[in-house]
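With one protein chain held back, the other chains of the complex are shown just where they sit.
Our next item is chain A:
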Amino acid sequence: MTPVLGLADAVRTYVRPGSRVYLGNFGAQLFCVGHEMIRQGVRDVDLVIASGGLLMDQLLGAGVLRSATYGHCWSPVGPAPAHNFRRAAEGGTAVVLHEMSLGLLTAALTAGAWGVPFLPVPDRTGTGYVDEDWTVGRLDTVTCAFGTSWVVRAEVPDVAFVHVDLADPAGNGVVRGPVGEVVVAAQAAGVVVLVAEELASGGTVRAAGITIPGLLVSAVVHRRGALAPDGALGRYDRDIAAYERYARLAATPEGFRSWLDEDVLGA
């Protein structure tokens, strides 16, 4: 049996200052986990996230992060800027921003999943990822008997929070729709916490098709609406008004603070 924890307990148990935290999923952001990290006042987190989006923006604005490894960061509705991300970059920030293409980030997680220190990747010379070191030290070249290749350093999160539609008592989880990089992130991480929309029997989960096997999973959190205001395939839609409201408020530091007080800390 895989333990079922409350969200606050899961974050308190597995996220500490200095933790390397992967937050899934690509296109299904676990806002509930990020908001709980904010409520618990966690600091110095090294975030790993594919599409940073508003979740990364909120963690940046709330002072949770020490570093972020990500593919891009903005609001997908509009689209609109991720204002905290912009302010941090434009005004100068102590948060180290390791910017990767999504292909590079996936390869880094794959290296972590396989337990190898790096993985060969396509040559990105001619872009800022190589020429201006946007990844901040994550790329290098290796020459061996088989040739010379660019490589990306393995990414090994301490904990990965993965959204699933269903989870069973053995910790098997079902991701509906494309999985992005969540499977390799789960395989790479030291601890995996599934955040499930619904708890189901083993038979139901096997019939739906197991995406994340319980072998990898340390705990399950049952949370309906875990992604809100993002949408969950087959369950609820992305809340466009909520995205627009956030983008409007976060345009100023004061507005962001009022959003934080009202929507997260006062929640």
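One rule holds for everything that comes next: contacts are C-beta pairs under 8 Å (C-beta built on N, C-alpha and C of every residue); 3 or more make two chains touch, one makes a residue touch a chain; residues count from 1.
Note that in this section contacts and distances are computed from a predicted model.
Asks: When one chain of this assembly is omitted, its UniProt record names it as which of these: "Glutaconate CoA-transferase subunit B", "NADH-quinone oxidoreductase subunit K", "Arginine N-succinyltransferase" or "ABC transporter permease"?
Replies: The UniProt record for the chain left out of view names it "Glutaconate CoA-transferase subunit B".
Asks: Among the options A:Y22, A:Y70, A:F161 or A:W259, which residue touches the chain absent from this view?
Replies: The missing chain is touched by A:Y70.
Asks: Which residue, A:Y14, A:W134 or A:W259, contacts the hidden chain when the whole complex is considered?
Replies: Of the listed residues, the one touching the omitted chain is A:W134.
Asks: Out of A:G6, A:G78 or A:G115, which touches the unshown chain?
Replies: Touches the omitted chain: A:G78.
Asks: Considering the whole complex, which of A:G137, A:G203 or A:G234 touches the chain not shown?
Replies: Of the candidates A:G137, A:G203 or A:G234, A:G234 is in touch with the missing chain.
Asks: Which positions on chain A touch the chain that was left off?
Replies: So the residues of chain A touching the missing chain come out as 26-28, 50-52, 70-74, 76-82, 85-86, 89-92, 99, 101-104, 106-107, 110, 122, 124, 126-129, 131-132, 134, 176-181, 183-184, 231-238, 240, 243-244.
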